[in-house]
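Okay, handing you the structure first.
Omission of a single protein chain aside, the complex is shown with its protein chains in their original locations.
After this line comes subunit A, so read on.
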């Protein structure tokens, strides 16, 4: 186990190095000169040149890259070109809405998706199963912003049950915080509920036809024990895998949802940074997100051993 974690750690470093090179090159090779952006329209060429010098943009790309890596490892993610403040500070100010949305969405889609999938598998072809088929067609194909505006129209504008947009920080009250996150969470979560439910259904169906399920029935086990103990634990590994993967996809959905619901999160930070060619912010968010993704995958792999005793590293 310890050896496995060590091996995974080493490979994580390799992966992150590749990701780092990729992100760095991608932005350097993209058209547009950040120095010119900072200097503004009609700036004198001398000014632009001096800004380039200041930012180190004249150095060879490998030198720039090594400097960037060294800074990141030292905890320095650079300074925003546009706002002139440390990137890390900007990110941490925007972290709470994004994390709140991501975590609530995960909780919603895992609990609802897994239960939905189990019930659909329990009675294949039954009402719940057919509902799931219809629901996933919607959940998959309708984009987040369409669902978002639809929800806003019905639950905020027409009925005034919920706030239209915006965010209230956690420390200003659990209630207002939660109420503002309901619609964004549902809008973002529908697709994931469908995804998690379909995978749960498929792996439960496979497990339900196993011999040991008949053994459990022959013991006199109740339907509840059969489904939620005997079957679910066996179906757990594929379900967990999907949850890990969907967390990564979630990051893309979060950007869109933050825009629709006007949440001051990382997504909006990035969108603005892209418009402004604010390289330090874009780079940092990308590298941090990739790191998070790799960590989640490692956690998922380790969680397998808790579910299935046959998996040993």
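Everything that follows uses one rule, which is that a contact is a pair of C-beta atoms (placed from the backbone, for glycine too) under 8 Å apart; a residue touches a chain by one contact, two chains touch by 3 or more; residues count from 1.
In this section, contacts and distances are computed from a predicted model.
**Q** I want to check something: the complex is missing a chain, and I'd like its UniProt protein name from "Peptide ABC transporter ATP-binding protein", "Xylose transport system permease protein XylH", "Phenylalanine--tRNA ligase alpha subunit" or "Acyl-CoA dehydrogenase family protein".
**A** Missing chain, per its UniProt entry: "Peptide ABC transporter ATP-binding protein".
**Q** Of A:92, A:124 or A:141, which one is in contact with the hidden chain?
**A** Within the whole complex, the residue contacting the unshown chain is A:124.
**Q** Of A:105, A:185, A:200 or A:234, which one is in contact with the hidden chain?
**A** Of the listed residues, the one touching the omitted chain is A:234.
**Q** For the chain that's not shown, point to the residue among A:217, A:255, A:271 or A:296 touching it.
**A** A:217
**Q** Name every residue on subunit A in touch with the hidden partner chain.
**A** 124-125, 210-212, 214-222, 225, 230, 233-234, 307-310
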